[in-house]
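Note that this complex is displayed minus one protein chain, with the remaining chains in position.
For clarity, chains are labelled A and B in written order, and residue numbers in each chain start from 1.
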Amino acid sequence: MPDQLLYAIEVSLNGLMAGIMYSLVALGFVLIFKASGIFNYAQGVLALFAALTLVGLQQGQIPFSHVINAIFGTDLHSFGWTLPSVVAIALTALVMVGMAWLIERLVLKHLVNQEPIILFMATIGLAYFLEGLGDVMWGADIKKLDVGLPQGINETIDAVTFNAFGYGFFIDNLDIIAAFVAAALVLSLTLFSQYTKYGRALRAVADDHQAALSVGISLRFIWVLVWSIAGFVALVAGIMWGSKSGVQFSLSLIALKALPVLMLGGFTSIPGAIVGGLIIGMGEKLFEFFAGPLIGGATENWFAYVLALLFLVFRPQGLFGEKIIERV
Amino acid sequence: MLYREAGDFKTSYVKDSQTFPIKADRMAYFALLAVAFGVVPFLINDYWANAVFVPFLIYAIAAIGLNILTGYCGQVSLGTGGFMAVGAYAVYKLMTTFPDVPILIHVLLAGGVTAIVGVLFGLPSLRIKGFYLAVATLAAQFFLVWLFNKVPWFYNYSASGQITAPERTMFGIAVTGASTPAWAKYLFCLVILVALAWLARNLTRGMIGRKWMAIRDMDIAAEIIGVNPLTTKLSAFAVSSFFIGVSGALFFAVYLGAAEVGEAFGINKSFLILFMVIIGGLGSMFGSFAGAAFLVLLPVLLKNVLVGGLGWPTDLAAHIELMIVGGLIIVFLILEPHGLAQLWRVAKEKLRLWPFPH
Partner (left out) sequence: MKKTFTMLAAAAIAATTAAPALADLVVPNLSYRTGPFAAGGIPYADGFNDYFTLLNERDGGIGGEKVVVPECETAYNTEKGVECYEATKGQGALVYNPLSTGITYQLIPKVSADGIPLYTPGYGRTSAANGKIFQWVFNYPANYWDGASVAVKHLLDQNGGNLEGKKIALLYHNSAYGKEPIRTLQELSKKHGFTLSEIPIDSPGQEQKSQWLQVRRDKPDYVLFWGWGVMNSVAVQEAANIRFPMENFIGIWWSGSENDVLPAGDGANGYKALTFNGVGGDYPVYADLKKYVFDAGKASGAGDQSGSVIYSRGMYAAVIISEAIRKAQELAGTPKVNAAQVRDGFEALEITDARLEELGLKGFGQAFAASCGDHGGAGGAMVQQWDAAAKKWNLISGFIEPDHEVLDPLVAEDSAAFAAENNIAERCN
């Protein structure tokens, strides 16, 4: 095979993998939008907060130690333990559930029945707040997140492709794991929503708030539930991205990579988030590969949006979004 | 007692439909203008101009612009930062190519250039709606920033890609460049803001504004009663982009003096201005001012109180400041979901009835 073709295949494969990483973030948006019609601006910050909490718990950092030290003049830093990853992840998931409960209690409860843009704005406030809180609790320095996920080139794929084509493909182990995690996440979310009582309630709410209320489904409970799940998804995204780049403020910016995915796949579709991620990931990488050298590189950021825009012109509700029916 | 409309009789339709129908409002408005033009320029120093007034005035222009598009015409846009960059680079190219033309003309021309670009990127709005459109305008944001970063012609082939505003004058007084006096910056921005706000106010209550609002409230219904969605939406994009372009030009030329596109006009700017519009109140002129004031002044105020007043370490203060701003946004929303403008309206309503609320 000619080199150029091999390279293009390698780039596409990596694009697909990167797309899955984007999908992980997009999933959280979809869940909340589906169940409550809220465009959750805070999803990226949620991922950051989850990752910060995970690292903090794992390394036994004392929350708010900086404030305590500043006020009382003490010199506290650490509880002096290191938790195993599994325990820390479980505890962080609990924290995210608690947070979902608080968000419902303090914010959403008061804003039932408001227009989408108002709820969007509430999540902006939430994003600011959590960003500040994360920094105050755990500090703004960069942290290493290590839950034992393997990273680096996958030797098997490298060797197999090298023998077959004379050029070893590069696939990152972390990306492969992310693919499995995303698959497991989607599978369990589907199972949950199809075969459990709460899942059915969730779908009922997503379908029609008022009808759901009238058959006795507690909207508030569903909101706590869906924010908890979104918090958990944010934790997964935080772990994956955090292992890649370390945990600090920039982690919250991954939300920007998820937006084109979201709009391409449709705000309301879980499979859409995955398929959208794959298309965006592959599209932007291939464009960078072919057009980048001609027009100067660093095209990925805008090309993802332009690609999504092209799809939207033909399907204004995204690939898998619910068809918009308008009546006068 | 003091603030009421009893006894304020209108004898003509023109008087009835004026912007401030209540006498006390009108007086307050003129008093405010008098202070802004007659008192502040004499008191202002570099700190107050650069930290508070000039950014507030410039952001207010941008917020009015975005409010026309989002608040009046219902098209959510996240391309504001990119459009401001268009204004900034347009004014830079004009300033350096035609050094002898007064800067005001350049600023307005930069707005015109931005309007054209805005219409171009407004085209998808004919197909795409709501949050989908918001995300689609992000394409404009990222593409424009990339373009200005990549094509050396835009920054006159300087080594690092930064643009720096040379000194330009109005009536012999420097308005841009480092030696500009604080009052000149302030007055230049104030004059433009007042003129543009007046224009926006009158556009929005004229025929074109009604068309925008018809599209916002329900575009299909509006189409049926004879509002052309193509021209209406695109005119909103054009007018809005003009305002945003002017603000971008001022932001670069008068306020910053030097800019780098990714940093000064990045995605954060787009979000910031959208936040101003939503927090201030969609579809309200007052809201644009209130939102700009809230998000420009509050951080400065908090910083001064926490660091200067209470003596906290700067990092702690910066983090707490974020929490307070976020918390306040949520609290305001719960108290009054339709923004500061609505809060103001309710307050005035209460004041009018006070002290006999029934």
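Just so we're on the same page, a residue touches a chain if its C-beta (ideal position, glycine included) is under 8 Å from a C-beta of that chain, and two chains touch if they have at least 3 such contacts.
In this text the structure is predicted, and so the values were computed from the model without any measurement.
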Checklist entry - Missing chain touches which shown chains? => result A, B
Checklist outcome for this item: Missing-chain contact, candidates B:Q18, B:T97 or B:Q162, resolves to B:Q162
Item to check | Sole residue of A:V112, A:I153 or A:V313 that reaches the chain not shown, by the stated touch rule | outcome: A:I153
Item to check | For subunit A, the residues touching the chain missing from this view | outcome: 7, 10-11, 14-15, 17-18, 21, 66, 69, 73, 75, 77, 135, 139-142, 144-146, 151-153, 170, 172, 241, 244-246, 248-251, 253-254, 257, 284-285, 288-289, 292, 296-298, 300-301
Next on the checklist: Please output the residues of subunit B touching the missing chain, sorted low to high.
Outcome noted: 45-47, 50-51, 55, 96, 146, 149, 158-162, 164, 166-167, 177-179, 255-260, 262-264, 300-301, 303-305, 307-309, 313-315, 317-319, 322
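By our rule, only the chains that are shown with their structure count from here on.
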Checklist outcome for this item: subunit A and subunit B have mean C-alpha positions lying a whole-number Å distance apart equal to 32
Checklist entry - Which of the residues in subunit A end up touching subunit B in this complex? => result 39, 66-67, 70, 106-107, 110-111, 114-118, 120-122, 124-133, 135-136, 140, 256, 259-260, 262-263, 267, 295-296, 298-299, 301-302, 305-306, 308-309, 312-313, 316-318, 324, 326, 328
Item to check | Residue ranges of subunit B in contact with subunit A within the complex | outcome: 76, 124, 127-132, 135-136, 138-139, 141-143, 145-146, 149-150, 218, 220-221, 224, 267, 271, 275, 278-279, 282, 312-313, 315-316, 319-330, 333-334, 337-338
